[in-house]
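Note that one protein chain of the assembly has been removed; the remaining protein chains are unaltered in position.
A and B label the chains in the order they appear, each numbered from 1.
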Amino acid sequence: MDGPDIGWYLIVAAMLFGIGALGVMLRRSPLIVLLSLEIMLNASNLTLIAFARQRGDLTGQVFALAVMAVAAAEVAIGLGLIVAMARRRMVLDVDQASALRG
Amino acid sequence: MLTTALILLPIAGALVVAILPLPRETTAGLAFLVALMEVGLWIAAAARFDFDDGSLQLGTSREWVESLGISYSVGFYGFSLWLTGAAVIVSAAAIGYAVWIGRDRPRAYHALMLLLTGAIVATFASQDLLLFYISFEAMLIPLYVLVGVWGGARRQAATLTFVVYTMAGSLLMLASVVAFGVTQGTFSLVDSGTSDNVWIFLGFAIAFAIKAPLFPFHGWLPLAYREAPVEVAAVLSAVVSKTAIYGFLRIGLPKFPEPADDLSGVILVLAGAGLVYGSLLAFRAPDLRGVVAYSSMAQMGLITLGVFAFDDLGLDGAVLQSVAHGLVSASMFLLVGMVEHRCGTGELASLGGMARGRPALATVVMVAGMIALAVPGSATFAGEFLIMAGVYDQGWGYSIVVALGVVLAAMYTLRVISAILHVKPGPAVREGALDLRPAELALVLPMILALLVLSAWPALVSQSSFPGNDAAQAISDGFR
Partner (left out) sequence: MVAGAWICLLAPLAGALGITLAGQRISRRTAGWISTLSTFVAFGGALVAFFGLWAADPSDREHVSTAYTWLAAGDFEVGLQIQLDTLSSTMMLVVSGVGGLIVWYSMGYMAGDDEERRYFAYMSLFVFSMLLLVEAGNFLLLLVGWGLVGLASYLLIGFWHHRPEAVAAAKKAFVMNAIGDATFALACVLLIWETGTLEFAGVFEDVGSLSSTTVNLVALGLLGGAIAKSAQIPLQTWLPDAMEGPTPVSALIHAATMVTAGVYLLVRAHPIFEATPDVQHLAAILGAATLLVAGAIALVQWDIKRVIAYSTMSQIGYMFLAAGIGAYGYAIFHLMTHAFFKALLFMSAGLVIHHLDGEQDIRRMGGLKEVMPRTHVAFLVGILALVGIPPFAGFWSKDGIIASALAAGGALGYTLYVAALIGALFTGAYAFRLYYTVFRGSQSEYAAEHAHEGHGEGPRSMLVPVWILTVLSTIGGLVVIPGVWHPLTEWIGETAEALVDPTVAEDYETSTLAVVLGLVGLFLARRAFQAGRQLVTNPAIWRVLEHKLYFDELYDALFFRPAVALSVALRRNVEEPVIERSLDEIGSGTIQVGGEVARVQSGLLRTYAVAIAFAVCVLVVVFVAVR
């Protein structure tokens, strides 16, 4: 098998995931939060594909495709929500959106 | 097939009544007709039933969820057939009363009443634990709505209490049903063996104790019986409470012989306490429904004493008393409704003197009252006597408690009879308040007549309730 060892891919994926997770946890703009989520999804996609290649089993790649489709749908909804918030002239800050507090 | 028909007829009737856009009177009449057909079906079933044969009869069984051992399995034993008989008769009378009184929104109301009937019959007939659970729960849904929508002023509180109590019982029972079914590998009541797990038994026992209700699980009873429409209260106290007795007889005792035996002391004490406690509260209750409600609770304690006597006398007595009390308590509730309808109140202090000029009312109230207080020679007396004799084996003290209950029953029943009929008319009794109308008589009289027949021949029920006329043996064999 060509290319780098599977470990490298996993390290990259873990870094991506860490960046995404920190983004979700630390940033306040919903747009950035959404973006960070996408990064996390792509990190998992990367691991799926890497393992699929290593094991010679295409199921992982198929699964990654499915994740991408779902992610696209998710972005559509997420962006839609953000646009809706903006239209209502709400502050685009996730800390302000706390109407679900118990 | 007959059993399935008995279950499906009222449910189908409920659908038809709910869907067809018929005028008010036609809807109500149709519902009553279905209820009468149900009684007819039951008579047909009883005619085909061989009371000498101990096995499950009129049975139908079909796989439902094969991998889990769940099946649609129904059928009757002697005692469940008798309980069903009381149930369909009481339901018909209750629906008839609702027709007569002209309840609002008849389509919804009668559909729910028929649904309730179907669920009750299914409970008495089911031979599969999961089916039993579903039917047991299916009874509650119409009851919630009937009490919550058509009830009295405090109907919401009544419904809420009822829901909370019965839900708690249901959840415990569901856990027990699942645990029992999984450990046995089948949910069939016919095929499954016995279990010696106390916790599973407790789940069932508490659910039944709430449904009966037994002391101290009766918190829902006073409100529900006072606020429910009177014919719903009749069905509740006459029939729905008896599903708990059926549960003890069909599941509690045969499936859990050891736990039932271990815990019988506690249950007997609670039942005896409930008998005395209910009687005492009935003795001072300020209104008609309070008296009937607490007396019903006392009677359920009495019947439970019979069940946990574990011998032929007690078990046969419990079935006989369940049937007799079902009929008499439904009659009493309907009569209470008729009195309240005339006087606008059930406060004992505002009633009185209704005997004068109302011979039919006086006669029917007197006869029903006398049977309710178990005057010797009545079917209720026969039942109480058997229970009193049966429970003696568990301890002489219980027999004395039953005897005390008999005396207290005389006290509270006479009080309520006199409060309605005797001395001078109370402030709520108008001079023009009518005697019972023929239609009202036609609703109550069949139940009274059935009681009189049972009084002349109580052996009809007590002799044919259990296979081989040997109740204790049948229970310990698990009806096999």
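Descriptive notes on the structure:
The rule is simple: a residue touches a chain if its C-beta (ideal position, glycine included) is under 8 Å from a C-beta of that chain, and two chains touch if they have at least 3 such contacts.
Keep in mind it's a predicted model, so treat the numbers as computed, not measured.
Only one residue from B:28, B:386 or B:429 touches the chain missing from this view: B:386. Touching the missing chain, out of B:171, B:266, B:407 or B:439, is residue B:407. For the options B:38, B:311, B:340 or B:440, the residue in contact with the chain missing from this view is B:311. Against the chain not shown here, subunit B presents residues 161, 164-165, 216, 218-220, 222-223, 277, 280-281, 283-284, 311-313, 315-317, 353, 355-356, 359, 363, 366, 370, 375-377, 381-382, 385-386, 388-390, 392-393, 399-400, 403-404, 406-408, 410-411, 414-415, 418, 421-424, 457-459, 462-463, 469-472.
Subunit A residues in contact with the hidden partner, per the touch definition given at the top, are 21, 24-26, 28, 33, 94-95, 97-102.
Quick note on the criterion: only the chains that are shown with their structure count from here on.
Rounded to whole angstrom units, the spacing between the C-alpha centres of subunit A and subunit B is 60.
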